[in-house]
Every structure is written in C-alpha cells, then in structure tokens.
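Left out: one protein chain. Kept in place: all the others.
Moving on, here comes chain A:
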Amino acid sequence: MSDYGHDLLFGAFLTPTAERPHQAVDLAVVADRAGLDLATFQDHPYQPRFHDTWTLLSYAAARTERIHLSGNVLNLPLRPPAVLARSHASLDLLSGGRIELGLGAGGFWDAIEAMGVRRLSPGESVAALEEGIEVIREIWAADKAGPVRVDGQHYRVHGAKRGPAPAHDIRIWVGAYKPRMLRLAGRAADGILPSLAYLPGGADDLAALNEHVDAGAVAAGRDPRAVRRLLNVSGRFAPTGTSFLDGPAEQWAEDLAGLALEHGVSAFILATDDAATIERYAAEVAPATRELVAAERSARS
C-alpha cells in the first residue's frame, strides 16, 4: 500500500481527430470550463486522421484559460528534443504556465520507421529517452553557465544556447510500463503516465510499477514522492454499478479513491470525447474522490 500524498488531478484524454478539426479544441474548452485540471492529447504523428498534437495543443491552449495541457504522450523519436524543449517553453510563456510535457519513447516502431526514423531496440529507446530528457532540461536551464552540451549516443547537442526558461516548472511525465523505463522515470522524470488498459494485470500491476519507480528514484538519491503517478483510465456512467468505472459517479469516486490510497495514483485522466461525460467527471467524480481521499488520509494520520 503506497500513497505518495500528492494532491489529486483530474483530466481528459482527448482524441486529436482531424476529421472534425475543432472537436478536440471544443472538448478542451469544455474541460476547462468544467474545472478539470488537465486536457491531454494522444500523439501519433504517423496517423493522418489525427492532428499534429503540438499544433493542436498550442491552438487549444490559446482557447482555454485555466486548464493545464500536455501531450499524452509525445512521441520523442519523431520530435527532436531541443526543438521540443523550446516549443514547450514558448507555449508555457504564452499560456502563463499551463503546459506540461508528457513524453514517450515511441510505441509503434513500424509506423515510426516508415516515416524515415531508425528503429531503436527497447534498451536503446530507454537510453534515447534519458538523453532526450537531459537535452530538454538543459535547454530549460537558462541560468546555468555555458552552452548546452549533451554528448549522447542518440542526441548530441554541442553548444546550443540555453533558454528560454518556461514560465513554470514544466513537469516531465513519461509513458512507462517496463522496469527499465520505470527506473528511468524514477531517476529523471516528474511522473509516470501509463494507461490502465495497457496493464495486463489491471490495477494490480500498479504495485510493481511503483516499486520500480521508487527503486529508480532512491538509487538516484531522489525522494519517490518527487515522481507523480498519473493514470489514463476509461469508464462509463451507468445507473447501477457493474465493474470498475462502470456505474454511477459515486462508485467511480470509490474506485478512484481506492487507486489513490492503495497505489498512490494522484492523476486520473479519463479517455473520452464526450462533453457530457467530461462535465459529469468534473462535477461529480472529482470532488467526491477528493473528499474520500482526504477523509482517509486524515484518518490515517
């Protein structure tokens, strides 16, 4: 049982469909007005039915006021890290500090390779991600002396200028499932962002995920609490409860509070493209979950 004590975040995981060009933007506006904390977008640059996620995210940021936005997660092999760092810093400045960086090592290698990028082995892609994170953090470190110098196997940045510094401390959340990637997240990232649907054992797998992240953090001399545990979830509102996140809002709150208290998940990002579901999630599920978790935390302490 682990609870890292983070405040809870609730977000939407939106499909960046290009066929209705404004759908995802409109849903981000709905999420913003409904009071969700995060609007996040898938990133599959090889998929022509989708928007370029960065363009969409920038546009949506300009149409929203309060909500934070991030890729979920951005495909590093198809997005050079130095450019990624500057574009995130730029948008963070434009949006008044509302941008976070969800980052992945690349999942669909056939499609990535077809775009002209060399295929990496799982081990190589972990190393590349670590180098990418280093490049990004170095670019953001505008006040450090001297130019950026990262001499990696996959990314070499020799003498690039530092900056701009983002408006706020942009969090790097890594899409991670396997031990090596989880340990890397523990060492170098601010959070992990897996999807519940991709965990073969479901929520039970979260304990093992946490162990790897914690081990990575401790080995690097970090407090495991420095790494937020985010989770993409999907569900359905129904009058009577049948299974996990399939039932009324009160049951959702209990399900999510369980994940928070049991496995330390502190950000629940709901995959949906339905405005009414987003509104209900924000209005009914988020406050009830927060209440349950707060009550249990104070009881424990």
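The rule is short, and it goes like this: a residue touches a chain if its C-beta (ideal position, glycine included) is under 8 Å from a C-beta of that chain, and two chains touch if they have at least 3 such contacts; residues count from 1.
Criterion: contacts and distances are computed from a predicted model.
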Chain not present in the shown complex, as UniProt names it (candidates "Stage 0 sporulation protein KD", "Phosphate transport system permease protein", "Phenylalanine--tRNA ligase beta subunit" or "FAD/FMN-containing dehydrogenase"): "FAD/FMN-containing dehydrogenase"
Contact with the hidden chain (one of A:2, A:87, A:195 or A:234): A:87
Contact residue for the chain not shown (choose from A:123, A:146 or A:159): A:159
Chain not shown, touching residues in chain A: 17-22, 25, 45-52, 54-56, 58-63, 78-80, 82-83, 86-87, 89-91, 93-94, 113-116, 139, 142, 147, 155-164
